[in-house]
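Heads up, one of the protein chains got dropped from this complex, but the rest are sitting where they should.
Right after this comes subunit A.
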Amino acid sequence: MATPALSIRGLTKVYGNGFHALKGIDLDVQQGDFFALLGPNGAGKSTTLGVVCSLVQKSAGQISIFGIDTDRDFARAKYHLGVVPQEFNFNQFEKVIDIVLAQAGYYGMPRSEALPRAKRLLGDLGLWDKRDGSARMLSGGMKRRLMIARALMHRPKLLILDEPTAGVDIELRRSMWEYLRRINREEGTTIILTTHYLEEAESLCRNVAIINHGEIIRNTSVRALLTELDTETFLFDLAAPLEAVPHIEGFEVQQVDGAQLAVMVHRGQRLNDIFAALGEQGIEVVSMRNRANRLEEMFVTMVEQGNADLARAAAAAEARP
């Protein structure tokens, strides 16, 4: 197997106030992968990426980027790394072109090489026309794209994006997805992203790790994770409003509003049985869809399970004499 793009072993981070943000996590991301790191707020996603990018100091553990141990030669490892942080971190008063050219300069890229690269990236991301304007004049979505262009200036083999589409409208989000897919597919760039939009992770990523309370609770492929999904909730839009909730043998049914039903479907159950039961009762279905994105349902279940386990463990510890 090829050297992983990112390998993390026993990564621990304890902040000055004693908070254990990371509790010895292990993680491998293979070259060429499109990988999602998911978790609720405060789970340790950004801390993990912060340590990988050298913005946060680790307390213990090892990190290798394309086989380069960051404790031995972080400078060389950084050449392979492009970072798009969660918050805007450029000088808002600088020109767009100056921001990307300066970043290339920090990596030692000569201007003769940096200029055409900047032209291409800003062009691809729809920012070339804005190059001579101050960055603060850009819209939120444009600022996010500027950070992507900046991160790609030195041709990194591993691109890390911390919630890249937060606050971005749907159309722009889709175009950013397409761009990220393209560089992953055509240029072989390994991509790791954190996101709160699980639809984003399901749509883009091949593999996923779920982190909660500073521990990786699952690390598998998106496909494998979805096959483990036991229950899905389907919404049925009806032709006419109902006065009472219909009974469907073997299914849990709730009335969302007059003309909409929510039906829990367990693995092995058939949707045809629902349609048949509704048909027998003279109820006409106009359309049907998942209540939530499937990965989201899985994620919520796992995180709730993890929180419940933690609460039980805490209660047990407290009850101990």
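Observations
In the analysis below, a contact is a pair of C-beta atoms (placed from the backbone, for glycine too) under 8 Å apart; a residue touches a chain by one contact, two chains touch by 3 or more; residues count from 1.
Please note the rule applied: contacts and distances are computed from a predicted model.
Protein name for the hidden chain, per its UniProt entry and selected from "Transport permease protein", "Heme exporter protein CcmA", "Inner-membrane translocator" or "Phosphoribosylformylglycinamidine synthase subunit PurL": "Transport permease protein". Of the listed residues A:4, A:40 or A:85, the one in contact with the hidden chain in the full complex is A:85.
Only one of the listed residues, A:7, A:48 or A:103, touches the absent chain: A:103. If you put the missing chain back, the residues of subunit A touching it would be 15, 50, 53-57, 74-76, 78-79, 81, 83, 85, 87-93, 98, 101-103, 105-110, 150.
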